[in-house]
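Would you mind keeping the following structure in view while I ask a few things?
All protein chains but one are shown at their positions in the complex.
== chain A ==
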């Protein structure tokens, strides 16, 4: 009985993990780069 419960729990977690992986493509999460906080220049005029 204990083994069966353990297998079901493991199976559920595995399925949840798989579904999570499907729902959340890794590329959605990391890799964007913000500009630096220390960069600035003087005002520019294009006209």
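To be clear about the criterion, a residue touches a chain if its C-beta (ideal position, glycine included) is under 8 Å from a C-beta of that chain, and two chains touch if they have at least 3 such contacts; residues count from 1.
By definition in this document, contacts and distances are computed from a predicted model.
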Listed names "Transcriptional regulator", "ABC transporter substrate-binding protein", "Aspartyl/glutamyl-tRNA(Asn/Gln) amidotransferase subunit B" or "AzlD domain-containing protein", matching UniProt entry of the absent chain: "Transcriptional regulator"
Sites on chain A contacted by the missing partner chain, in the whole complex: 10, 13-14, 16-18, 20-21, 24-46
